[in-house]
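Of the protein chains in this complex, all but one are displayed in their positions.
The letters A, B and C name the chains in turn, as written, and every chain counts its residues from 1.
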């Protein structure tokens, strides 16, 4: 009953990008009055998880299934403008390159049309501590031309 | 444009309670495989913030306006069953007592009908480090009989 | 080499209590300018982990060994005075009761002689989701009369 009345945060695919909303809470800020810089990594990780969920790829199952983990291998971050308490942000996630074993994404955090933060993120698949091929299903779904599900 | 396509998490009032959904992400778990216990306090704090927002009480404005802060003064917590990655939880928040300077709430985290966590939370209003009266608007809106906005 | 020059935070047993220092960083504060309330649970959890380490009980090994986890079952928390950026705090942890399957502790966070936060914490041992007996070694080491190692 209660679930029918509430709505979890929901993203949407548009062109080759996935858009996901983030609300800023107390926990996200620090004593400067603004969002603590490390928390942008939590925001964009939620967006990646939801993008995979939107593509029917559940990380919990991936983990317990064949023990493949996605790990962040490299990130380049630009902190352009600060977010603050109560802000409603949007994370855009756009695949830029998919190789046999890695996935590269651009992630942009905006407040309305204002860009606050950008990240170039390289994701790798590992199993038992070693790089392994990304499942073909993921490579296909996340290749830049195919990120948007057929509508 | 992008905001039209996405939906932030949204709660709902029902009887004397406010219900708010929480999705469990990587950041919420620890190496036991389950949600790290302190993170339930983040979950229920988000629910309180959204309940206040749902009553048109914005904490960011409260802070910068007359410098009154809501602070948690006391909590009694029961950790009954664990939540895990990808779970979709609901936080029920129910005012149980409102006094001149304090607000007492029950907050219950459930996964479907299963109760995972309960909290009895005592909130106080402070200004310049001293207790002060809750704004009348808040006392009225959060008195147990009145928590649900007129529909 | 570098490890010789640096010192990790180190606690000490005194009478029946374990004392552990905590420094407040940016990450611990929120936009109110003070320590975010949920972070006291992180502080006291670090103190419990270090107390166990001080008693030669390593949770990482406990987990990977016989799959027994310590979980927090119940907490009663009092937030008395706020901590702020740069504060150096001390967590006192004092066993108050040990039963076959549970461990009850008092944990007090102070800044100098000023008490900021107190917690009564009930810990249970679980394995495969079921309560199980605490290892005898832990019961003996943490019984209130024996918490301080023989000096």
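Keep this in mind: a contact is a pair of C-beta atoms (placed from the backbone, for glycine too) under 8 Å apart; a residue touches a chain by one contact, two chains touch by 3 or more.
Keep in mind it's a predicted model, so treat the numbers as computed, not measured.
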item	value
Of C:10, C:99 or C:115, the one touching the omitted chain in the full complex	C:10
Chain C residues that touch the omitted chain in the full complex	2-3, 5-12, 14, 19-23, 25-27, 42, 45-46, 49-50, 53, 58-60, 63, 84-86, 88, 90, 92, 110, 112
Contact set of chain A toward the excluded chain (per top definition)	31-32, 37-39, 41-42, 45, 63, 69, 71-79, 82, 129
Footprint left on chain B by the chain that the document does not show	26-27, 29-34, 36, 38, 84-85
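Everything below uses one rule, namely that only the chains that are shown with their structure count from here on.
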item	value
Distance between chain centroids, defined by C-alpha means - chain A, chain B (Å)	25
Inter-chain centre distance, chain A versus chain C - centres from mean C-alpha coordinates, in Å	34
Length of the line joining the C-alpha centres of chain B and chain C, rounded to whole Å	26
Two or more partner chains touched - positions in chain A	26-27, 84-85
